[in-house]
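A protein chain is absent from this complex, but the other protein chains hold their places.
For chain A:
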């Protein structure tokens, strides 16, 4: 935080020059001040800060309206303690935002892009100078893939729908859904978008499912053979 303060202070003199030049209204002055620490880099150097270690997406969170975590994926090393803290802070920040506000919040020098689908908030954390709308559409892309896979997805699907393929007739109280994690892994790697085609992802996930199915069949056929032989 102190680093940001330092930045703000050094740009304030520049900004006051500019304000004078443009003869700006009070309100606009305030807006510009707020945004200057983002704009402080020269334009072509807007990306100068994007060094080797900058990721596009730092982490993905799915939180319910009541603040329960449904899925987390971290593309940056966060310790268990840090993760808990992040989740608590962001839940407090995002869940209290009204519906008419924009889908980006600033948080700890980063930006969190979020969108609410039914009772679930999908959140992805990026850097300040990344393309927010792009991320918003990555979130939508993910939801569409989930939708395609589960058939009209809702939060309950993520809770219940774990063994859908294998034990279709059972209404299981499922786990965090290994499936959603698998689908997320087909969508993003290293915090970057991997596959823009829903159809390709759907095909891959279906292939994986049949692999699991056939493995189970193999196991059961072997066990039944052994059972037979043991009789």
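Here, a contact is a pair of C-beta atoms (placed from the backbone, for glycine too) under 8 Å apart; a residue touches a chain by one contact, two chains touch by 3 or more; residues count from 1.
We take it that contacts and distances are computed from a predicted model.
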Among "Transcription factor bHLH91", "Actin-interacting protein 1-2 isoform X1", "AP-2 complex subunit alpha-1-like" or "Lysine--tRNA ligase", UniProt-listed name of the chain not shown: "AP-2 complex subunit alpha-1-like"
Touching residues on chain A - with respect to the absent chain: 18, 21-22, 24-25, 27-28, 31-32, 34-36, 38-39, 42-44, 46-47, 50-53, 55-56, 69-75, 77-80, 84, 87, 100-104, 131-134, 136-138, 140-141, 163, 167, 170, 172-176, 178, 181-182, 185, 189-190, 192-200, 204, 208, 211-212, 215-216, 219-220, 223
